[in-house]
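And now, chain A:
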Amino acid sequence: MLPTIAMATGFALILMGLYGALTHRNILRMILGFTIASTGVNVVLVSVGYMPGRTAPIMDSAVPVADAAARVIDPVPQALVLTAIVIGLGVTALMLAYAYRLFRIRHSLDISKFTELKW
Partner candidate 1 sequence: MKDLDKNFKKDTETEFPLREEMRPRKVTTPDGQVIDIDPLADYFCQEAPKVHRKSYSAIVEGFYNWARANSLWILGFGTGCGAIEMRPLMTPRFDAYRYGIQWRPTPRQANLLVISGYLSVKTLKRAIRAYEQMPQPKFVVGLGSCTINGGMYWDSYNTIKKLDEYLPVDLYIAGCMPRPEALLAGFMELKKIIRKGEAEGANKYAENFDWYKANQKSVIKDWDMPDYSW
Partner candidate 2 sequence: MVSAIFIIAAGLGAAFLLGLLKEDQKASAFAITVAALGFMSWVAYDWAVALTTGRAAPVDILTAGAEPPFAINLRMGVAEAWLATVIGVTGLVSAFYLRPALMRLGRRAMAVLLVMTMALTGLVLTRDIFNLFVFFELVVIATGGLVLLSDDERAVAAGFKYLVVSQIISLLLLIGIIFTYHANGSLNIDDIAATPMMFTGAGLAIFLVLIALMLELKPFPANGWALDIYEAAHPGFAAIFSAASGTAALYAADKIFAAAGPDWLPLATVLGLLSFLGSGVLALKQTNDRRLLGYSSIGQIGFVLAVVGQRDILGESYLYIAGGILITHAVAKAGLYWLSGLVKGRGLDDWAVLRANPLLVFAFASFVAMLVGLPPFPGFYAKWDLMHALAGSDRLVVLGLILLGALIEAGYMFRWFGYALKREVREAFPGFATDKTAVVLVALAAGWALGFVWGAASANPNLLTALPILFALAFLVLEPLPAWAKNILAIAGLVGWFVWRYPGYDPLQMIFAVVMILGGAVILLASFYEKGRRIGFYPPTMLMYAGLALLIEAQTSFEFFAAWEVLTIGSYFLILRGRMGEPHALSYILFSLGGAFAILAGFAVASMGVQPFALDNLKALAEAAVPSAPWVFVLLAVGFMTKTASIGLHIWLPGAHAEAETDVSPMVSGILLKAGLFGLFILLMNMGHQHLWGVDLTEVLVWIGALSAFLGALMAIFQEDAKRLLAYSSISQLGYALFGLALMNHVGWLLAMMFVINHYIYKSMLFLAVGGVYKRTHTKLMYKMGGLITLMPFTFVSVLVGIIAMSGVPPLSGFGGRWLFYNAIMASDLRLPMVLIFMSGPIAFLYLFRLIHTIFLGQLKDEHRRLKEAPFWLVVPQMIFVLALLAFAVLPGMALQKVDGYIGSFFGDEPLIWSGRAITSTFGHWNPVAIMGVIGVVFVTVLALLLWMNHNAQKVKQFNIVFSAERPFKPQTTHFAWNFFAPYRKAMGFLVMPLVTTFWGAITDSLHSTADFTRRFYTGNGQTYAVQVLFFVVATYLIAMGGAS
Partner candidate 3 sequence: MTFEWIHIAYAALTLFIVINYGMIMTALVRKIGARVGGRYGIPIWQNYIDLAKNIALRSKITHGVMYYLGPVFRLTGGVGLLLFVPTIYGSVMFQNFSYAGDLILALYFVFFGTLGMALGAGESGHPHSAIGVSRGLAQVTAAELPLALGVYAISLQYQTLNITEIVAAQQGSIFNWTLFTNPLTTIAAMFAFVGTMMRSPFDVVLAPQEIPIGPPTEYHSAYLALMQTNRVLFPVAKVVIYMNLFFGGATNWAEFAIKVFAIYMVSVLIGVVYPRFRVEQSIRFFLKWGLPVGILAILTV
């Protein structure tokens, strides 16, 4: 049940984020939308790897290495999420930097004003 709710929440976040990113003209709002969407993706990632009744895949005294495979949840999605978050951060930072440069050029954050390149 729990993974399903998490996954549904994740997809809902993705859709909300995308909707926000694609309907708002303000570049900052768009970036925010994408951040929300990538958070949603992360939730989905985690929910896919979750198994009910198991513990976190951390090899310490609580979980001996010998029976780890039976007691921990799948560690791979967790690792993926960590990586994805880091990358998401990088991309968001870059987008914000771009937003700054764009504002410097045109004194506007309206995406529809940057259409000199077309056709």
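In picking the candidates, the idea was that all candidates are chains of the complex that A comes from, given by their letters.
As a convention for this text, contacts are C-beta pairs under 8 Å (C-beta built on N, C-alpha and C of every residue); 3 or more make two chains touch, one makes a residue touch a chain; residues count from 1.
Just so you know, these numbers come straight off a predicted model, no measurement behind them.
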item	value
Touching chain, any copy counted, for chain A within the complex - options 1, 2 or 3	2
Partner candidate 2, residues of chain A touching it in the complex	14, 18, 21-22, 25, 27, 30, 34, 37-38, 41, 44-45, 48-49, 76-77, 80, 83-84, 87, 90-91, 94-95, 98-99, 101-102, 105, 111-112, 114-119
